[in-house]
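I'd like to ask some things about the structure below.
Excluded from the complex is one protein chain; the other protein chains are retained at their positions.
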Amino acid sequence: MSTVQETTATPVVIDGVRGGPPVRTLRRDRWWVGPVLVVLGLSAFAAFSTWAAFRGNNYYVGPSMGRDYLSPLYSPCIAQICQYKNDAIVGSWWTWSPAILVLVFPLGFRLTCYYYRRAYYRSFWWAPPACAVADARPRYTGESRFPLIIQNVHRYFFYFALIFAGILTWDAIAAFRFPGGIGVALGTLVLVVNAVLIWGYTLGCHSCRHFCGGNLNSFSKAPIRHWLWRRLSILNGRHMFWAWASLIWVALADLYIWLIAIGAFHDPRFI
Amino acid sequence: MPDVTMQVWRGDAGGGALEEYQVHAEEGEVVLDVIHRLQAGQANDLAVRWNCKAGKCGSCSAEINGKPRLMCMTRMNIFEPGEAVTVAPVRTFPIVRDLVTDVSYNFEMAKRVPAFAPKPREPDGTYRMSQEDVERLQEFHKCIECFMCQDVCHVIRDHEDNKANYAGPRMFIRYAELEMHPLDTVDRRPLLRGQAGLSYCNITKCCTEVCPESIHITDNAIIPLKERVVDSYYDPVAWLGRKIRRRGRRKATG
Partner (left out) sequence: MAEYETHDLDVVVIGAGGAGLRAAIEASAQGARTGLVCKSLLGKAHTVMAEGGIAASLGNVYPDDNWKVHFRDTMRGGKFLNNWRMAQIHAQESPERVLELEEWGALFDRTPDGRILQRDFGGHRFARLAHVGDRTGLEMIRTLQHHSVHQGIEVFMECTITRLLITDGHVAGALGYWRESGRFVIFRCKAAILATGGVGKAYKVTTNSWEGTGDGHALALWAGADLIDMEFLQFHPTGMVWPPSVRGLLVTESVRGDGGALRNSEGRRFMFDYIPELYRAETADTEEEADRWYTDRTSARRTPDLLPRDEVARAINTEVKAGRGSPHGGVFLDIASRRDPDYIKRRLPSMYHQFKELADVDITAEPMEIGPTCHYFMGGVRVEADTAASTVPGLYAAGETAGGMHGANRLGGNSLSDLLVFGRRAGLAAAQHALGRPRAAEIDAAQVEAATTHALAPFGREEGENPYAIQQDLQDCMQRLVGIIRREDELKEAQQELAALKERAKRVKVEGHRQYNPGWHLALDLDALLTLSECLTMGALQRTESRGGHTRDDYPKADDELGKVNMVIRRREDELSIEAEPLSQMPDDLKALLEDPH
């Protein structure tokens, strides 16, 4: 195999005079609706999750209330000060909210996610705010240098995200545990849906699709990976849906558990 | 259909403006029909580039009401009655005249793409590839080179200086089809990382939005290329893996 580093750079026209009216955009539709919604959505989540993460209490509904629910924002709960279980990794010296210890991973996964990048580059960065609407800033180097070149670590966050998806699945299974045996309550369903959405988002990740088959050139020589790649491609095609659905649900799940924990809501049991 | 109001940009490198025309339009017509009627009647010298008028050659790209579109595939009935329709040349390339721009940037970038270099043929003089191997690449081969993805890409649309070192979405799908080709033997990843400017793309997906062939430029070409570049440059685990495998091989042969 030969490797090409550079080719003869044929000259291109730079600074040619451009045609069309010299305005920011000629679009007359409401192109700003999308960015505005994204700003509102992401800001709301940021505000909520900051509150939720620093709250440091009422993230667990334990046997005393006849349930076994852990808020996904606090899972896995690995500090000594955790309100439940005793599989602590971090000692009692950690006195802040245990959520802060683990949130960096899912946050990093989402921050470097190809979908979220698109969303915040457009709506927060205005590079560009919408298609055929001019960038806000005169200079632009994309992800070619520090700090944005760090976006390339996305796949490492993906590895952690896999572990987290597993843990959240375990949490969902644990939610079937009731003092008298196995059962189902509304909280169980909330955590099951949460796990499903997290899996949908994690497996639909572009990096995942790449490892599972996208990096091959001859699918015919690896039929299983090709099969996997095709399935993941379907999921990946709806990555935006999974990204939002799982994001909103995580917040809702935490809110729900908090409501039960503070006794504001009684979790109805079905089975 | 009553007459329509068309605002067409007329001008050249010396300057220009949107000019308003009242043009007759008939049922079922597309923007290009109306432009042609204008040309045959009120504005004989209106410059416009077009060929097949069937959405297959990608010549008649323009910005209609601010959005890059093919004039031949934009039906007049999508506009509100009475609404003036604005037709301007694509923004990113230097103007020649009226709706015609100098798209040579794209052809220069095409020259920089290292050629396809296949493995030798099978003993019977043919190549073998299975349908699933070619299917992924056939999506990229649907490209009609309308260059609207290049036009809408803010990397060069809003930052002229980036043109010197940025291949653009159209060329990225070209790189992708070569990099993923089961017969190809050239590694273009260093080039993508460097001179072709893949990292300038911030995957905001406007190229995919405007593609008249519905090619998933970002998801199926650009991001997979970015991942391949990460494989060889930004992934310490992969780097270590390669190192070990190479050493293993050396031991096995040595």
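Going by the order they are written in, the chains are A and B; count residues from 1 in each one.
In this text, a residue touches a chain if its C-beta (ideal position, glycine included) is under 8 Å from a C-beta of that chain, and two chains touch if they have at least 3 such contacts.
Fair warning: this is a prediction, and the values are worked out from it, not measured in the lab.
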Left-out chain, listing which of the shown chains it touches: B
Full-complex contact with the absent chain, from B:G15, B:P118 or B:G248: B:P118
Those residues of subunit B which, in the complete complex, touch the missing chain: 12, 26-30, 33, 39-40, 44-59, 73, 75, 96-98, 100, 102-103, 107, 110-111, 113, 115-116, 118, 121, 125-131, 133-134, 137-138, 141-145, 174, 178, 181
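The rule is simple: only the chains that are shown with their structure count from here on.
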Inter-chain centre distance, subunit A versus subunit B - centres from mean C-alpha coordinates, in Å: 30
Touch list for subunit A against partner subunit B, complex: 1-21, 25-29, 114, 117-118, 121-122, 127-128, 131-132, 134-135, 138-144, 148-149, 152-155, 206-207, 209-210, 214-215, 217-220, 226, 236-237
In the complex, subunit B residues that touch subunit A: 9, 11-13, 16-18, 63, 65-68, 86, 88-95, 98, 101-102, 104-105, 108-109, 111-114, 117, 129-130, 132-133, 136, 152, 154-155, 157-164, 179-182, 184-191, 194-195, 197, 199-206, 209-210, 216, 218-219, 223-224, 226-231, 233-235
